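A single protein chain has been omitted; all remaining protein chains appear in their positions.
Presenting chain A:
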Amino acid sequence: MSRSMTGAKMVIEALRDQGVDTVFGYPGGAVLPIYDEIFQQNDITHVLVRHEQGAVHMAEGYARSTGKPGVVLVTSGPGATNAVTGLTDALLDSIPLVVISGQVPTFLIGTDGFQEADTVGITRPCTKHNWLVKDTAQLSQTIHKAFHVATSGRPGPVLIDIPKDVQFAEADYVGPKQVEPGAYQPARKGDLQAITRLVELMERAERPIFYTGGGVINSGTAASQLLRELADATGFPVTSTLMGLGAYPASGKNWIGMLGMHGLYEANLAMHGCDLMINLGARFDDRITGRVADFSPGSVKAHIDIDPSSINKVIHVDIPIVGDVGHVLEDMLKVWKSRGRKVNSAALSKWWEKIEGWRSKNCLAYRNSDKIIKPQHALERLEALTKGRDRYITTEVGQHQMWAAQYLHFDQPNRWMTSGGLGTMGYGLPASIGVQMAHPEALVINVAGDASWLMNMQEMSTAVQFRLPVKQFILNNERLGMVRQWQQLLHGERYSQSWSDSLPDFVKLAEAFGCAGAVVRDPADLDAAIQAMLDYDGPYILDVLVEKHENVFPMIPSGRPHDEMLLGDAETSGAIQSGGAVLV
């Protein structure tokens, strides 16, 4: 049965058929017909944002906390260009998004019309794929195809640009089941021969390690379960990238902490000294590898990734396996069990002894104070006071982000939303709103820095409008802390433009937005302040005034290998050489 309708109605119909319940967006001239359709229905909730960048980060928060694609609706020109940062962020972190943008009518395209921008041209390098739909008859199937592309293989953001006349014109609607699957069908199963080879190595390995990444989370909760089963059964240590936190529980017995530039000492030294590295859905990012030539020099490396282009891009691996992490883990477990569940137990216990030795360095130790709140202490208290609650954490980008990754613990996937690849300041506040939309009853906290938080603070208004009780936990050091840290370490303590002068009064700001807020500066008041934030029924800003010159440790300076970590301020003088200084 064919149903004729306008393009605008088709958009709503297709979103409904795709199971979309929430759209983050901002209206404008070129999407008015779609907004008219939104007005006339109740199935899809539209969250009115205050800036289109916020809409995309909200959709990212929604997607990362649910595993479902996030949906964004913006107008032409500035609406679309404001979405670019969010699209790039989602591309680098492999987050499934479907962004719909309005465009000037087809007969005005190319005339520099009002609010015209070459949206598909601008977003081509920052989307997984994009489409300009010039014919209403193609619209519904393009939307269905867009959902397929965004969510299959390595997930990512897609964009559909719809000229206004296409929204007004009528054509037959095509449902998702009537759309041909198309040529884009990425492989999911890994090569069984390679998996068997890997299992053989696992049976004999003396110093194995699971190096897990965002791919485990993206693969779905089943992959996290399989990882837990495999790690617990083999007794291999598990480390994770920033993106993969929560896939293996921080309370699990094989957990050795996050690795990388600000990762744990034991995790980085285990990576450096292992003899079998099993990379599950991570991509050897430069924050992880340090100096590539000295990266884990003595190990055989296996890499499981759904994206063939991730393999051998940075680090040459011995056993590449292209496939979905969940499927490959399932096969690994099956093969390993069928071969008699063997591991090199004697060597493994020696390996754990070594790891425990590194762990006893207690690399996250810091000098606490009873006069001023240390940011690490603030996060330890936040962790303690939220323990056992179904808690979702988002972050902005910088020092607070690294401290949150170090001092907060995640026992479940999809509970940790942070901008990893692109490092987008201003991500956390809108992301927390997206998470809260998806989980209205949950505790959602954005761990922020003062500078990052200001970048998208207008979205506090969105939180208030939709009565979303997001908690803004601002570690306020009146600095661009990470920039300041780098200037201290490698630019001769010349702190160029890295302080936040004229900061607003965050409590008054909260009041101005119509929510609640408080400031805390005395360590003795910290617990009560956090508890008040948690107990408040509504959005809340807690301004935590912390030590201004605290640095994030441990740290692998740019251009150094894993075994040359800095553990504290005493070691920092001359730590970064000129070769490392050109890196970021």
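The rule we apply is simple: a residue touches a chain if its C-beta (ideal position, glycine included) is under 8 Å from a C-beta of that chain, and two chains touch if they have at least 3 such contacts; residues count from 1.
As a working rule, contacts and distances are computed from a predicted model.
Engineer: Look at the options "ABC transporter permease subunit", "NADH-quinone oxidoreductase", "Phosphate transport ATP-binding protein PstB (TC 3.A.1.7.1)" or "Acetolactate synthase small subunit" and return the one that UniProt uses as the protein name of the missing chain.
Structural biologist: Missing chain, per its UniProt entry: "Acetolactate synthase small subunit".
Engineer: With the full complex in mind, choose from A:Asp318, A:Asp527 or A:Asp563 the residue touching the hidden chain.
Structural biologist: A:Asp318
Engineer: Return the single residue from A:Val300, A:Leu443, A:Val464 or A:Leu567 that touches the missing chain.
Structural biologist: Considering the complete complex, A:Val300 is the one touching the chain left out.
Engineer: For the chain not shown, which residue from A:Val72, A:Val98 or A:Leu132 touches it across the whole complex?
Structural biologist: Looking across A:Val72, A:Val98 or A:Leu132, the contact with the absent chain belongs to A:Leu132.
Engineer: Touch as defined at the start, partner being the missing chain; which of A:Asp17, A:Asp36, A:Asp191 or A:Asp232 qualifies?
Structural biologist: A:Asp191
Engineer: Applying the definition given at the start, please give the residues of chain A touching the unseen chain.
Structural biologist: 120-121, 124-125, 128-130, 132, 149, 153-154, 183-184, 191, 193-194, 197, 201, 204-206, 275-276, 298-300, 307-309, 311-313, 316-322, 344, 347
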